[in-house]
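Of the protein chains in this complex, one is absent; all others appear in place.
Moving on to chain A:
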């Protein structure tokens, strides 16, 4: 049995974060990556950009071709099928055993396919992997009508791309509005308007009733009774954490693989990050899946420091998205509070439906930002995320949050210079 100081299961953002973190602090420890997709490390988040023709295939790669070599990583291209936390080893599909000193589970998520008969047909795809992208690409030339199941981030990105490719696109969303878990009603309306203006059919409170066709989907009967033609069906209703390696072990699972702030699971020497994990959300204080790129990379990096013996915490993860649909840019982070607030929440908001701009900040009783949405004007959005992370009381300048030129100059002097303490030189006059 070959044993490594560090073994990483998975080959995406979390793995890259871990490898790069490890090599900052441990130049010589042996590292193996177990990768079930027989491909160089690529970015799933680039699937829509690839299909849109914005990038060529080789630009899907998330790191240069010599990434593993330069980091002295052994790449084991096989599927991990069993984990033994007592003997500290991972079994691969071909029977090989891989021993570990420290293990990172970065197995990602699996696209959810709702229990609708017919989703196994040939022209049905998720929007998750390079294989999906290649399959969709192959199906496109003969396709005229596309149906997208799911009006969330993934479904809407797919809808835009296929619309650009010249297809007639129908989006089916079960909820009464788009992106409901992510943004509020006002922002949803801006997104819906954007899609409708572009000529994409948005069908809310609707879903697939029945799929027609032999080995390929040909028509779909909707819940509202209509039957629409379909040459390609994209299922984009979300991902579920891939926890199967941890099942049947002593590792605690709660939707995802539960980790503490050090990214450590309940089993000794086993860590987890990314879409497979349930991680700490600094806004809610709860631990749950946060399947987002920055959280995966950063979680892997924090895990690496702890795996190498340096204690570090990841306490800055929360829900956050940078999105764009046609000409509309959106950024959100933290809590998604709908309606006009009330109760524990104070809402600071301004909308211009003509200009398609919207800014909304959710403040708690202590004046701390707990969530925000920016649409249209998204410049310098990270300042708000920083104010959220630093738990800054914004009540003294709350109305200025709505200014599109908001910056550190809007903060009171003492607060600003404390936040920029190491970034400016004061006391020169």
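Here is the rule we go by: contacts are C-beta pairs under 8 Å (C-beta built on N, C-alpha and C of every residue); 3 or more make two chains touch, one makes a residue touch a chain; residues count from 1.
Operating definition for what follows: contacts and distances are computed from a predicted model.
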Of the listed "Carbon-monoxide dehydrogenase iron sulfur subunit", "FAS1-like dehydratase domain-containing protein", "ABC transporter domain-containing protein" or "Sarcosine oxidase subunit beta", the name UniProt assigns to the chain that isn't shown is "Carbon-monoxide dehydrogenase iron sulfur subunit"
Which is it among A:1, A:142, A:214 or A:424 that touches the chain not included here?
-> A:424
Positions on chain A where the hidden chain makes contact | 17, 43, 45-46, 49, 54-55, 59, 61-63, 293-294, 297-298, 301, 320-322, 324, 329, 331, 333, 378-383, 385-386, 389, 407-410, 413, 420, 423-429
